[in-house]
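Data first, discussion second: the structure below is written as structure tokens.
Of the protein chains in this complex, one is absent; all others appear in place.
Coming up: chain A.
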Amino acid sequence: MWRSLRSLRQISQRTISTASRRQLENRVPEKQKLFQEDNGLPVYLKGGAMDGLLYRVTMGLSVFGTGYVLYELMVASMPKKQK
């Protein structure tokens, strides 16, 4: 039983495709090169286009939200007119 378990283990290790083997390799040096590039970009935008998108979404939500809070505060502080 143990021999067949061992051969099963060997087979599963051997059949990892090239794509997934790349995922198991150390890609930190590539990242280090990307983030140390002298392009004047701040760290929160230095990773690529996705950084800019996430930044704009976060800013949009925060700015819209803050405006909405101020609006609701105004509404809540006005006395409700009762006739």
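By definition in this document, a residue touches a chain if its C-beta (ideal position, glycine included) is under 8 Å from a C-beta of that chain, and two chains touch if they have at least 3 such contacts; residues count from 1.
Definition applied: contacts and distances are computed from a predicted model.
Not every chain of the complex appears here, and the one that does not is recorded in UniProt as "Cytochrome c oxidase subunit 3", selected from "Ubiquitin-like modifier-activating enzyme ATG7", "AP-1 complex subunit gamma", "Cytochrome c oxidase subunit 3" or "Oil body-associated protein 1A". Touching the omitted chain from chain A are residues 26-28, 31-32, 34-36, 38, 42-44, 46-47, 54-55, 57-59, 61-66, 68-69, 72-73.
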